[in-house]
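Next up is a structure, given as structure tokens.
One protein chain omitted, others in place.
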Amino acid sequence: MTTPATPKPLLVIKDLSVSLEGARRSTKVAPVPVLRSVNLAVEPGTWTAIVGPNGAGKTTLLRACANLLGRRDNISGTIALMGVPLGSWAAKDLAVMMAWLGTADAFSDGDLSALTAWDVVALGRLPHQRWWPALAPLTPADEGVIQAVMMQTHTWQLRAKPLMQMSSGERQRVHIARALAVKAKMVLMDEPLLNLDPPHQAEWIQLVRSMAASGQAVVSVLHELNAALYADKVVVLVGGRITCSGAVSDEKTRAAITDAFSNRIEIRQLDGHWVALPRL
Amino acid sequence: MKTTSAAALLFFASVMVCLIGLLVGGGNFQWPWVAGQDAVTATIIGEIRAPRSVGAWAAGSLLGLAGAVAQGIFRNPLADPYLLGSSSGAALAVALCLSAAGWLGADVAGAAFWGGLLAVGLSGAAFAGALLAVLLTVALAGGVAQGTRLLLGGVVVGVVLGALTSFLVFLAPNVLLNMQGFMLGSTALLNWSAVLRMTAIGAVCVLIAMSLAKPLDALQLGERTARSLGVPLGRINMAFIVLLAIVTGTAVAHTGLIAFVGLAAPHVVRAWLPCQHRALLLLSSLTGGLLLLTADVIARWIFAPVELPVGLLTALIGGGYLLWRMRRVGL
Partner (left out) sequence: MQGHLQWLVGLAMSLVLGASQAATISLRGDDGVLLTLDKPATRVVTLLPSLAEVVCDLGACQRLVGVDRYTNWPPQTAAVPVVGGGLDPQLEAIFRVKPDLIVMAPSSRVIARLRDLGLPVLALEPKRMGDLKRTYSVIGQALGIATADQQFQALQNGLKGVRAAVVKEWLGKRVYFEVSDELYAAAPDSFVGETLTALGFENAIENGFGPFPKVNPEWVLRAQPDALIVAEGTQKGLASRPGWSGMRAVRAGRVCAMSQTEADALVRPGPRLIAGARWLVNCINEMPPPAGSE
């Protein structure tokens, strides 16, 4: 039952089934679906965490939300952003609405570019820049956003350092800053806490909560259950199907989470927070 | 160091080397004021050495740009201008042109037509062949969207066209020497109209590439992230691939295959002045020009009057610098 206070969902996924191009073994055998009949709604001002065991399809789901699946992937069902199907959105408009942070973004050792932290975060302003004249330079407003976002992620002091010379944790924070710089209505992050140590993980959780409070929608795929349990809504994905989605305070949700991890975890409350402990 | 100072420095160095190039060659080191006194020397300096030196710089700058573009779109440090099959396409087209002229021009009258066509035709054929090979690669890869498929397609096209060329040479062995002579990189036959063509195309392409530099930077973050930032990946790839084909085709048509300039120039720039693509594209182009120009001048000076193959020197200079740099950085 929706109450008048609940805002209209930003992103609505109906009956989404996805099978990936690479999953087809031969033309005779039907391709293995990665997502089956997924239904999901994302409201603005909320933080949704997607959890599930390895191979459940979490990254695929996130990519589907961001319209970043491959051209050849088989997609059935609908995904609508603000009522308009994702496929109908112009790339530039979509880029302003949605920011993406993927796991493959971490720079490899063979990286060539000499992009500094500032350069990377500045690329987050690309969706807002005009194309002609040949990509107008950054406005003072842009630079203000970049600085603010870098201070929030404690990367401002790294701004002149090339990415190649940074530790993986520093790089991860720079990428997070880049995703924030877009100032999009919806921010999608895949494994954002990789390489981050506990203090920075805590900072990230605070950051996301404040983003949700200011009206942005955040969807994150998280392996770190303890962080996920801080989210407004948890979506449990097992074998390509959503087994449950709801607040952590709901008994059903917690049962679904422990079930998804084969009952090898226990969810307990500690000082008013929920924590997940391995069941030995 | 800022980009503009770096560019100015490279340009100035190129001018200096070019001037040295005017004084060098054929075993005689001559001061330019001698030129006024002797018609033969004046012609040598003005009509042979000058277009050759400036042409070497122009061809090198085309290759430097192409190398930076290739390494940018494929995010691969080993990428060079020829990786989409353009070199094999050019070679095949030249071989076809030569053998057709051989078969059809067997009698003297027919040879007149082909003789005239050949002079323009070989360069034109090489250019067309390079472009068609890239087109074939794109078709094979099913579009420009995926980098890996393009690379693979380029390898396949290179191998297949190379085999076809070998077959053609087998059928008409007299073609072999001429074709190899064309494809073996050489700056010796550059004239002023070649210089004009290469410079014009180079200038236009550098400007276009620089205007598309920001999306190329975004691409370094990964294809998905670039897409999420609104970069029209398909169109950007297409634009850069077309640019790559034209620039490489132009260079090959005039100087044959000169390896290593396209590969080394961006690395030299990066080793010296890490920068984003807008600067990298321009500086790679200027570095490539300086590299080939220097190689050309040394090639005709060091064992004068014998000329070394210019490709040998580009490998020595470019490779040597990078080796030295790697040791300094402690890699």
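Lettered A and B in written order, each chain numbered from 1.
Just so we're on the same page, a residue touches a chain if its C-beta (ideal position, glycine included) is under 8 Å from a C-beta of that chain, and two chains touch if they have at least 3 such contacts.
Please read all numbers here as calculations on a predicted model, not as lab measurements.
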item: Chains on display which the left-out chain touches in the complete complex; value: B
item: Selected residue (touches chain absent from view) among B:Ile44, B:Leu168 or B:Ile298; value: B:Ile44
item: Contacting the left-out chain in the complete assembly, out of B:Leu164, B:Ala188 or B:Leu316; value: B:Ala188
item: Chain not shown, touching residues in subunit B; value: 25-26, 40, 43-44, 47-49, 101, 105, 108-115, 118-119, 122-123, 171-173, 177-178, 181-182, 186, 188-189, 191, 305, 307
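By definition in this document, only the chains that are shown with their structure count from here on.
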item: Inter-chain centre distance, subunit A versus subunit B - centres from mean C-alpha coordinates, in Å; value: 44
item: Parts of subunit B lying in touch with subunit A, wherever the complex brings them together; value: 71, 75, 77, 145, 210-214, 217-218, 220-222, 224-225, 227-232, 270, 274-277
item: List of subunit A residues in touch with subunit B within their complex; value: 63, 66, 68, 71, 91-92, 94-96, 98-102, 104-105, 110-115, 119-120, 123-124, 126-127, 129, 134-135, 162, 178, 182
